[in-house]
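Next up is a structure, given as structure tokens.
Other chains dropped; remaining ones untouched in position.
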């Protein structure tokens, strides 16, 4: 199955690419690499999960937020790469989790995004990853993530 | 206008490259990419804006800090690339903002740097960007940022 078919079989659709607020772009291609801007758990223009994990947003909701944000990132990549099937491999994922004092399960939050990437791209979806707990995030989002991918010439 | 001419027309000069404290370099070229080390809002060897935004450093001062830090980054890039006009495109900017509890305007702070990059490089200055709120920074700086650029062969 292609990534497009795999997305369909999972009942997922790539959202429209959000317009950035400022002098930057949602994703940028350089050579055969594409890097995204920081992606938030925004759907239909609305932030879905705000505040610190786990006190304001539960672990489960934060995992869902990671899925929403990674879909936004894939949409941004598809937009500059000529479609999601042009992705050769997901290289790196960095997940910043808005963390309440003592919260140390950033990897579990990030798995929401990593598992989706593995589901959609199979072996080519396995990536290097960093997950850290930050103090604050834009719009008080519960997480922000960025993706680096290799795309076809 | 070249980036050099554009900088002049804006009344800006690239500062001397700061000497890093440790076994690292201000910027490194690999292939046709250059990545900078984390840049602080330092001018003439002195940290300009310290502490958390917005309680210790106002939003406006933090935007100015972003301009100072991004100029330091451009100086570091120019140093290893053979001048600022060798920059083909700004690829990515990551801005870490020393954020007071509840501060969620990291993108507005980062715009200080992004707008300057767009002013100097035009379309080639539009980049992918992440902006996050961190707990502490070196020298208690109000922000730190790093730049990834493509340079001419």
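Labels A and B are assigned to the chains in the order they are written; within every chain, residues are numbered from 1.
What we mean here is this: a contact is a pair of C-beta atoms (placed from the backbone, for glycine too) under 8 Å apart; a residue touches a chain by one contact, two chains touch by 3 or more.
Note that the coordinates shown come from a computational prediction; the quantities given were computed from them, not determined experimentally.
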Where 2 copies are displayed, count of copies in the complete assembly: 3
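Just so it is clear, only the chains that are shown with their structure count from here on.
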What rotation angle takes the CA atoms of chain A onto those of chain B? Round to the nearest 5 degrees. 120
Between chain A and chain B, what's the gap in Å when you average each chain's C-alpha atoms? 25
Which residues of chain A touch chain B in the complex? 20-28, 30-31, 35-38, 94, 96, 134-140, 144, 146
Using the touch rule from the top, collect the residues of chain B that touch chain A in their complex. 32-33, 89, 91-93, 97, 99-107, 110-111, 114-115, 117-118, 125-135, 148, 150
